[in-house]
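As you look at this complex, bear in mind that one protein chain is not there, while each of the others sits in place.
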Amino acid sequence: MDEAAKRNAPSREFLEKIFRTAYRIRVFETEGIKLYRQGLIRGYFHPYLGQEGIATGVCAALQEGDYIASTHRGHGHCIAWGADVKRMVAELLQKESGYCRGYGGSMHIADIARGNLGANGIVGAGTPLGVGAALAAQIRGSDAVTVTFTTDGASNNGTFLESLNLAAIWNLSFILVIENNQYAVSTPIEEATRDPDLYKRGLSIGVESHQVDGNDPLAVYHLTREAVEKCRAGKGPILIEAKTFRHMGHHVNDPGKYMPEERLAYYKARDPIDRARTALIEMSGADKADIAAIEAEIAAEFAEAVGFAKESREITPAEFREFVAAY
Amino acid sequence: MDEAAKRNAPSREFLEKIFRTAYRIRVFETEGIKLYRQGLIRGYFHPYLGQEGIATGVCAALQEGDYIASTHRGHGHCIAWGADVKRMVAELLQKESGYCRGYGGSMHIADIARGNLGANGIVGAGTPLGVGAALAAQIRGSDAVTVTFTTDGASNNGTFLESLNLAAIWNLSFILVIENNQYAVSTPIEEATRDPDLYKRGLSIGVESHQVDGNDPLAVYHLTREAVEKCRAGKGPILIEAKTFRHMGHHVNDPGKYMPEERLAYYKARDPIDRARTALIEMSGADKADIAAIEAEIAAEFAEAVGFAKESREITPAEFREFVAAY
Amino acid sequence: MREIMYREALREAIDEEMQRNGDVFIIGEGIAERGGSYKVTEGLLAKYGPKRVRDTPIAEAGMIGVGVGAAIAGARPIVEILYVDFAMLGMDMLVNQAAKFRLMTGGDGRVPFVMRTQGGAGGGVAAQHSQSLEALFYHIPGLKVVMPSVPADAKGLLKYALRQDDPVMFLEHKHLYMTKGPVPEGEHIVEFGKADIKRPGKDVTIIAWSNMVPRALEAAAALAEEGIEAEVVDPRTLVPLDKDTILASVARTNRAVIVQEAVRRGGVASDIASIIQEEAFYDLDAPIEIVAGLNIPIPFNLELEKASVPQKDDVIRAARRALHIQPMAIAAK
Partner (left out) sequence: MREIMYREALREAIDEEMQRNGDVFIIGEGIAERGGSYKVTEGLLAKYGPKRVRDTPIAEAGMIGVGVGAAIAGARPIVEILYVDFAMLGMDMLVNQAAKFRLMTGGDGRVPFVMRTQGGAGGGVAAQHSQSLEALFYHIPGLKVVMPSVPADAKGLLKYALRQDDPVMFLEHKHLYMTKGPVPEGEHIVEFGKADIKRPGKDVTIIAWSNMVPRALEAAAALAEEGIEAEVVDPRTLVPLDKDTILASVARTNRAVIVQEAVRRGGVASDIASIIQEEAFYDLDAPIEIVAGLNIPIPFNLELEKASVPQKDDVIRAARRALHIQPMAIAAK
């Protein structure tokens, strides 16, 4: 079956996977915010609500052995990459069973063993790191592709130009996905740059660049798939700008009042979860009961993760002393 | 007289000024290299030979009160900005009468009082500094224009994107002149980036951008003049990419063997000094004797500057102690 | 005197200096429309307009560089960097441009530039948002380093900073913004290089700055109950450093404890210790004690975070050690 045909007739399994991933992120963020408000999570928590389509679509186009690098708004990437939700919640609850044993927290969840180079508290830092992973892969002769998820905010940062240019001159298998949610905290993109179409910056340095509706998980998937194939054929890097919008403020404690209501309504009407659900229903014949079952299963999974995390212990002073001794 | 007419009929005075400036730079560099080889100048010396048309054309389009910021290859900008050659040579000879009292040297000559923010030993650093001067001017309500001379090498550095973007969102009266001499030390631009047409990077962030033959002082002048006028009318910033080529290696001690002979010959055949001289002869009727007189005068001026510099004293230990006390 | 918050004191300083001098302006992420992440700049946009109060994209190197350029051209920029950790992106502009310009130009070029930012651990913001990096700026000749611990100093030092011709690293602390204290209205200037004795005492000198000052004061209060009178010296500015006040205090107490939140290795405390031992060697009755952060990045876990930076009890213990009070003796007490 060729790509165009597949696009029109994706399998139920695939559509279900897309919906599950997107919905899992939605639950994680919605429930995570509750834990935060209960005081169980400290520090920063940047919800991925509204942007789930991007991580979902991109990661579905990748395979084992590939790498991803993420942002401060990283839960979604982590989940879409197949992370264990238990260990994610445990990390947010600063437990020893967490991905970083409680040393990292929301902004630093990583899963090195499986090629997730981690969230990052420094806007823009994931780009050179991702290019580095792609370079390592090229040197090793591996066909791994690396995706860095980055942001509109990071696109005005020097690392964007420097690292994408390096990826370009070295023809690396690197895909830079800009999640253009049109805000950096409260600053609208129109105030941060003259041209809000960020993919053009790739073109200007000879990088194949595309724009996509980030709220459409399938569109994101198809574009990424093509990009991945090109990369594996040595035609990288590729830049993808995915337009999207947050469903709330910048972090849990930001009411986000500065976000214009109509614009928010516009994007909420194009909710990526709804679209994934609709696709599953319309394209594969799943019915309401099927959906309800999946949703219940994911909710239960999260509840279980919370239980796991709560029961987990924290790093002991002795373990900490041992850790510190390495420095 | 409108601009187009002026362009076709520049005054003799103007053409002579262009030739004098370009030739003064040529003499400075050629003779400076001799001083270097005699051991009178230490540290780095990056000759501007072959690129004189750019500084000459750009600075001729500026006026008192404007600012310039320069590069590690900065002698030409300094001279075109009207610096006192005596104090420049004195600086290279580390004398107290030098622009920086011998504290700075070739890579740091500045003339703050007159709006030259200085050469810079850090590739790319002049761009944010220039944007800063333009910002200061805007805040003060001055109509000053700031030009930063930058390089092909610096265009792959993060400061390029960050600062030009800031200039753009704030509509600053800022002109970024990229002297694309197609090499960064021995690395050809084709190895440093996929698209050697650097002006496109300005376009991608909504900045009016142009390309010009950097070896044609008059073309550079006319393009800059228009850019300056647009800036003064609040339509900045503007990017100008001037293609050029060095006449020798990266610095005095670099034989530059990696530069392809035919390419060098091509550019030498388009020598900016020859073009300025030819323009003066052909467009204003100056004759060989006139030219010879100017050239002799400039040679004498340089000889005098060397005398001045040699006779000048260095900073005394007592002066140095006083200087140090401020830290 | 009226009491206001540290962040209000900072705002007052900026406001007064913007009023006084049209060359003062401020840029930073979210500082204009939103009034800043710590509300230091609230109201300034309305009062001084968008030319002098500007939001920026996320481009720390660019912001700092542009600030330095504006300063060289004679304006008086304040660049707010959200976390001192992010100043690392602009280090070249600080180290190689701002700090060096004066010397490189033989004294003609001046850089009246103020970078305001904040550091320190607390609240689980983890390794990239919790550092105390004053030592990095301290080591670069040409930069002034200012670390106010109370609202009055915050105001007075910031006003002074905005009248200097050299680049100032103005380092606030995330945990001090909401602390209150008496602050004089109007013209209140605290000159650089004048330490403040925040609590007098004769038995041991505790040197502390920024958020370690309140912690040192708590420790001093506890020590007082044991009959130990600690003197708490707050240098307020690390560059220039008021050596005289520190050395005079040590000459009286013959013992010194230096408390810094930054990691132990290569911190400013080490440098102050090196100065004391060099210039007051024969005054010392005990080794100088340094109480500092562990040599690690700050962990997310709150207990580990707390274990990573000096606590009141660490200061108390160090003071006792400096006084040769054995742990045994304390236990027995």
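Note that the chains are named A, B and C in the order they appear, and that numbering of residues resets to 1 at the start of each chain.
Note that in this section a contact is a pair of C-beta atoms (placed from the backbone, for glycine too) under 8 Å apart; a residue touches a chain by one contact, two chains touch by 3 or more.
Quantities reported herein were computed from a predicted structural model and do not represent experimental measurements.
S.K.: For the chain that was dropped from the view, give me its touching partners among the shown chains.
M.R.: Displayed chains contacted by the hidden chain, ordered by label: A, B, C.
S.K.: Which listed residue, B:Ile18, B:Ile79 or B:Ala154, touches the chain dropped from view?
M.R.: If we include the chain that is not displayed, B:Ala154 is the one touching it.
S.K.: From the list B:Ile112, B:Ala192 or B:Met259, which touches the chain that is not on show?
M.R.: Reading the full complex, the residue touching the unseen chain is B:Ala192.
S.K.: Can you work out which residue in C:Val146, C:Ile288 or C:Ala319 touches the chain that's missing from view?
M.R.: C:Ile288
S.K.: For the chain that's not shown, point to the residue among C:Ile27, C:Val250 or C:Ile296 touching it.
M.R.: Here the residue in touch with the unshown chain is C:Ile296.
S.K.: Tell me which stretches of chain C touch the chain missing from the display.
M.R.: 61, 85-86, 88-89, 91-92, 94-96, 99-100, 103-104, 126-128, 131, 133, 135-136, 138-139, 141-142, 239, 262-263, 265-271, 273-275, 277-279, 281, 284, 286-290, 294-297, 299-300
S.K.: In the full complex, which residues of chain A touch the absent chain?
M.R.: 67, 69, 98-104, 108, 110, 112-113, 115, 117-118, 120-122, 125, 127-133, 135-140, 158-159, 162-163, 165-166, 169-170, 323, 326-327
S.K.: Over the whole complex, note the residues of chain B touching the chain we left out.
M.R.: So the residues of chain B touching the missing chain come out as 42-44, 94, 100, 102-105, 107-108, 120-124, 153-154, 156-158, 184-187, 191-193, 258, 314-315, 317, 320, 323-324, 327.
As a working rule, only the chains that are shown with their structure count from here on.
S.K.: B-C versus A-C: which has more C-beta pairs touching?
M.R.: It is B-C, judged by the count of C-beta pairs in contact.
S.K.: Could you work out how far the Cα centre of chain A sits from that of chain B, in whole Å?
M.R.: Here the centre of chain B sits 46 Å away from the centre of chain A.
S.K.: Rounded to a whole Å, what is the gap between the Cα centroids of chain A and chain C?
M.R.: Centre-to-centre distance between chain A and chain C: 37 Å.
S.K.: Just how far, in Å, is the C-alpha centre of chain C from the one of chain B?
M.R.: 41
S.K.: Taking each residue of chain A in turn, which ones touch at least two of the other chains?
M.R.: 156-158, 191-193, in rising order.
S.K.: Two or more other chains touching the same residue: where does that happen in chain C?
M.R.: 57, 59, 61-62
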